[in-house]
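Encoded as structure tokens, the structure appears first; notes follow it.
Excluded from the complex is one protein chain; the other protein chains are retained at their positions.
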Amino acid sequence: MKRIIRLNVNDNDYEVAVQPNQTLTQVLREELNLLGTKEGCGIGDCGACTVIMDGRPVNSCLVLAVQASGSKIETIEGVAQGHKLHPVQEAFVNLGAIQCGFCTPGMVLTAKNLLENNPNPTEQEIRKAMSGNLCRCTGYQKIVEAVQEAAAQIKS
Amino acid sequence: MKYDVLNTRLPRVDARAKATGDARYTDDLSMPHMLYGAILHSPLAHAKILNIDTSEAKKLPGVKEIITAKEAGPIKFGVSPARYDETILCIDKVRYVGDEVAAVAAVDYETAQKALSLIRVDYEELPRYLNVFDAMKEGGVAIHDDHPNNISAEVHNEFGDIEKAFAECDIVKEGTFSNKKQDGAFLEPQACLANYDLNGNLTLYSSTQSVHYVQRTLAMVLNMPVGKVRVVKPYVGGGFGPKASANSMELICCLLSMRTGRPVKMCFSREEVFMHSRARHQFFHELKVGAKKDGTLVAVQNKCYLDGGAYSSFGIATVYYAGSLLTAPYKLPNYKYDGYRFYTNKPTSGAQRGHGSVVARACMEQLLDEIAEDIGMDPIELRLKNIMEKDDVTCNYFNMSSLGARECLEAVRDGSDWKSKKGTLPKGKGIGMAAAFYVSGAGYSIYRSETYHATAMVKLAEDGGTVDLYTASAEIGQGSDTTFTLIAAEALGLKYEDVHVHSGDTDFGIDLGAYSSRQTLMTGHAVKRAAEDLKRQILDVLAAEFQIPAGDMDIKDSYMVFKNGTPDFSGIRTKYIKEHRGWVDQPEGDRLTFREAARIVYLKKGVIVGGGAYKPDELGGTFKGAAVGTSPAYSCSAVVAEVTVDEQTGQITVDKLTDAHDCGFAINRTNVEGQMQGSVYMGLGETLFEEVKFDEKGKLLNPTLGEYRIPTMLDMPNVNTIIVESDEPNGPYGAKEVGEGAILPTIPAIVNAVYNAVGVRINELPVTAERVFMALKEKNEKGKE
Partner (left out) sequence: MQLLPKFEYYEAEDIDSACSLMSRFQSDGKIIAGGTDVLVNLKEGKIHPANLISVSKISGLSGIMEQDSHIVIGSHTLVSTLAEDRLIKGEFPMLAKAASNLGSPLIRNRATIGGNIVTARPAADLIPPLMALGATIELKSLDGTRNLTLEEFLVGPGQTTIRNDEILTKVILPETAPYSGGDYIKLGHRKSLEIAIVAVASFIKLDKDGMTIQDAKVILSAVAPKAIHAVSVEKALIGAKATAEVFETAALKAISDCRPISDIRGGSEYRRDMVAALTRKTLLKAFKEVMGEKIF
């Protein structure tokens, strides 16, 4: 039986009727048409489905939509302000941290969340915080450099 | 040569869309009235299909169509026409756990999955062959009737006189090297959306590396005129080879759309990616390398068994590449290769980054290290002693029209501080190196044809001074859209942002797609020619307009420039401003803008399109299989790896990597570095972690990204990335490949570093901690005897 849940996504309030077995990934993509959150594996192994839930980055493929009722969710669509990119996004664009782009929404959200909690991370702290987000294209180096650049930009 | 937009670090044209989540990949697409498809897979590795009963499944509410081989038909397809051995759905037998038996279209995925569980299939099991050694035994059941000995393809080449050559060697080393089946492990699973419309036109949106090969396959198998089949590639989340050929899901999806009259979407689960991706083969190499005592390389003998899985796919090319790519970058006058690709009852293997040559190179570089050690020569010195130079030709007729191999070796030697580290590191720490070369596009298309390998059109916009570039090439993450935008902008003299690229659509022309690292060189040429053609047409019109020779004019940074002083263009400006009454950003200043000039050209000519096409010259020798491995140009690369090995557990940490890659000319420096780092990364993963595992019934044991391990951010060190530019005469602006080559030396560099650290030579991938520990244990026990 469907039930009504309330989600706050990117500062917008939604009321959605969902099945108990729908994941947060499915509801974001199929009910709210927020297609930036991707599914790479469905079982928490890759991080492509990362969203920020109540201030913490999580695998949305392992959150039931009904579990997320009442929560504050941030997806990739909520990061830029209109056409003004967040410093993390600017750094990713300028430093070559994006190739195929499929891991990018998850990477951007995890990095943004990291810098909000730790504005001056060491390289090791960056790598540890983002070690649940897999990338097959870049080898991670330019992603790490972009996060360091974003940290510097935010500071100044 | 100083360029305006080339060789810089301009951001990718698609970066912002990807950074914001705006980029649409195939599974993000939908159409009204869309159905969802699902595939029924064989649970058995080898069996006859006796009967398929879909009656219960058909009754399920929400099911709109079910197909089996009866509806799918008997037309065979594959990659190489010489080896078309697949049908959309299995007709009389299944050949691996995962082989496609039936398919369903329903109103949602849940219903489609439920319908699959209601289809009853009766099988009669056949003996299964899960490795090459079982498959090659006499007296077995042929997996394909027309290949009674289960050999899918075999190659035999000899160059020079191998027996005589070995007899003349002072030192001969023999060794073996093998890997396991490995996977592309791209983050985006394949997906497709097919729409067969009311006019009988079929459009397929698919996560593919080649819209052209998919289009041809669809037309052939579905028995439709090519002109009624269009294939479009949305954003793709990585390919690495397995997405370079048409797959059954694409055909099934189209067929379901044709039969239901509705759009149909399908996508692979991660498990299905492992089942259906034609990824890296398992190779068993036996190599013999002979040299003189001063280190001169004399002869190499290479025998290889390839485990091809149930069908051919790219395999006929793979078995050639497993041999042909050892003849450089070192001078080698004598070479013998015998390769055998076997069918087995496992998922099919095809092309993956470095196609066919990866394990051969690892074996060769390990044996070269053994020779160096035996004769007391530094490994880098040994390579330098034998290194080929520009214009050298290999014994199998590959022409090194440019080759920065010496530069690559010296760059990694100096960049890694090799001289001070080699031989001085404490026990448990090691340094190792390797070098390799690779093709810049296959010299011949996979089907025999005189077709162009790439065509491109550049259309001048009627207003606004921009151009639209049309290419059927595939941006799969490697940056080709950006490469072609830059080439067109440079050739035309326009600002980067004034070129709009449209790609990945069979409506835009012919392009063989993103495989064998061909696009920068081949499509790049086509784009450059199209842009130059357009520029000629533009300057011809302006020459008549200004009564100045076309050769005295040029376009730079979206402005017109004149050799002998700017002519009076006030008339042009006045006309332009009058036509654009109401605009606020009217052109001003003493330079004639391109948008004004372009407007004149439109008013004079109406339609201005530049066209360019490329196909390589006839390449290669005349022996059988000479075509494979030929290329208009070859890249080369070298890697130095530094590792720490924990002898208590066998765990390897790669501390540092230095990579030098000769890409001819870096169209975009950031993107070239990104490709180098990505290819090295994949090499690290395939060395340390990656293997696809099967149980004794042929079922996949680890079809997840948790148990098929690609390195995380904590496993991959930074790479000292050194671009070498040797200026390739056969490449546009001197450019040649960078997407694949770097993986080849990475694997043996790490393996050689492990030997340097703890004294064991591992010749089986992946080099897991357990493998290292057991090798050390055996070595220590032998030492005690």
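By written order: A and B. Residues from 1 in each chain.
In this section, contacts are C-beta pairs under 8 Å (C-beta built on N, C-alpha and C of every residue); 3 or more make two chains touch, one makes a residue touch a chain.
Owing to the predicted nature of the structure, the values given are computational and were not obtained by experimental measurement.
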Which displayed chains does the hidden chain touch?
A, B
Cross-chain touch to the chain not pictured, restricted to B:689, B:733 or B:755, is B:689
Among B:84, B:109 or B:562, which residue is in touch with the absent chain?
B:109
Given B:428, B:549, B:706 or B:759, the correct residue touching the omitted chain is B:706
Note that chain B touches the chain not displayed via residues 109-110, 113, 267, 269-270, 648-649, 651, 688-689, 693, 701-702, 706-707, 709, 711-715, 768-770, 773-774, 777
Residues on chain A that touch the omitted chain in the whole complex?
1, 3, 19-23, 26, 39, 41-45, 47, 50, 53, 56-59, 61-64, 66-67, 69, 110, 128-134
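Following the convention adopted for this analysis, only the chains that are shown with their structure count from here on.
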From the mean C-alpha coordinate of chain A to that of chain B, what's the distance rounded to whole Å?
29
Looking at the complex, which residues from chain B come into contact with chain A?
9, 11-12, 14-25, 27-28, 184-189, 235-238, 240, 269-270, 476-479, 670-671, 673-674, 677-678, 680-682, 704-706, 710, 712-714, 716, 718-719, 721
In the complex formed with chain B, which residues of chain A make contact?
29, 34-46, 48, 75-77, 79-80, 85, 89, 92-96, 98-105, 108, 126-128, 130-144
